[in-house]
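Please read through the structure below; I'll follow up with questions.
For this view, one protein chain was removed and the others were kept in their places.
For chain A:
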Amino acid sequence: MKKEFVQVISQKEIAHQIFELKVQGEVIAEMTSPGQFVHLRVSDSFQPLLRRPISICDVDVESKTLTMLYRKEGAGTALLSQKREGETVDLLGPLGNGFPLDTLSSGQTALLVGGGIGVPPLYYLAKQLKRRGMNIVSVLGFQSEQDAFYNEKFAEQGEVFISTVDGSLGTKGFVTDVLKNEDINYDLLYSCGPTVMLKALEAQIPDANGFFSLEERMGCGIGACFACVCHVNGGAPSDYVKICSNGPVFPIGRVAL
């Protein structure tokens, strides 16, 4: 975990407002755990002031190259989307705890469920699990076809199901509709996406085993500011976890969504 000015290798818009940013730097060699994130400073002025947490989508440890996917939404990500090849970005990371990779054994099946900008960290996870001999089934949910990305890349890792809210690609509806319609056999569930999606998953599969990666507004990203705390299930009212430093990945059921 350190701060480094990493160099932009490439940046392109791969779907509507979704950017793929590749950077290179020494610290990237440490990014071996899928599910961790980096905290980027997008401006060297005070505007915007805080860093932006971005998930790790893929890492090539050999060439120390990190791929990030993010949605251009506010002023911070708009500035980030203007970074060009050769420019540098102030990166703090890797931060947080990633998905455990040793819960399954070779030959078992991992179900990966991602929604929107929660999809990217599942790609690095899929690659790592596949390398360990596990079967990958991915269910990816987007608003519409123009928002969808990385379908082919996930297809290289295993079977892929897509849902879009408007039905323009794959199943019309949500990831939960795919799970209802398809008879998918799996041993462990890994999911990342908006809290409403994780809640719906929890309701639909009450006995699910696996891991959720959570999102929340962050301040520092390192556990010091207490901005991103959550209540835990079955704990005292004052018990909590911090998404940035205790998570963002938690066993399903641990955090009160």
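Quick note on the criterion: contacts are C-beta pairs under 8 Å (C-beta built on N, C-alpha and C of every residue); 3 or more make two chains touch, one makes a residue touch a chain; residues count from 1.
Here is the rule we use: contacts and distances are computed from a predicted model.
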item: Name under which UniProt lists the unshown chain, selected from "Dihydroorotate dehydrogenase", "Peptide ABC transporter permease", "Carbamoyltransferase" or "Urease accessory protein UreF"; value: "Dihydroorotate dehydrogenase"
item: Candidate in contact with the missing chain, chosen from A:22, A:41, A:64 or A:127; value: A:41
item: Contact with the hidden chain (one of A:9, A:29, A:50 or A:169); value: A:50
item: Residue of A:27, A:92 or A:117 in touch with the missing chain, whole complex considered; value: A:92
item: Residue numbers in chain A that touch the chain omitted from display; value: 1-3, 41, 46-51, 92, 216-231, 236-238, 240, 245
